[in-house]
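Apart from one protein chain that is not included, each protein chain of the complex appears where it belongs.
Let's look at chain A:
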Amino acid sequence: MQLIPCPWCGPREEAEFHYGGQAHVAYPEDPSALTDEEWAQYVFFRENPSGPFAERWSHSAGCRRWFNAVRDTRSHDLLAVYRAGEPMPEVLS
């Protein structure tokens, strides 16, 4: 089973984690000003890259913290993990 390195607890089995989708999707500054189409873009539309992808993960069976990870969608390799609030590190694809 794949090990995911929690930024707090270190490497743990994937079964301890919960997937949270794309990271760094900012909440609209003025939601009421959005058109239906813009709101749908915010709620439903996500990147689907072939390669490095910044995602949210939660260490749900461990420290229960959310953090971010850059995962290569082609190889499932985790290229970097970083704590919530930290900027996305530069990764080589």
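Everything below uses one rule, namely that contacts are C-beta pairs under 8 Å (C-beta built on N, C-alpha and C of every residue); 3 or more make two chains touch, one makes a residue touch a chain; residues count from 1.
Rule of thumb we're sticking to: contacts and distances are computed from a predicted model.
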| item | value |
| --- | --- |
| Omitted chain, identified by the protein name its UniProt record gives, among "Branched-chain amino acid ABC transporter permease", "NitT/TauT family transport system ATP-binding protein", "Sarcosine oxidase subunit gamma" or "Alpha-ketoacid dehydrogenase subunit beta" | "Sarcosine oxidase subunit gamma" |
| Interface with the unshown chain - residue positions in chain A | 1, 8-10, 12-13, 15-16, 61-65 |
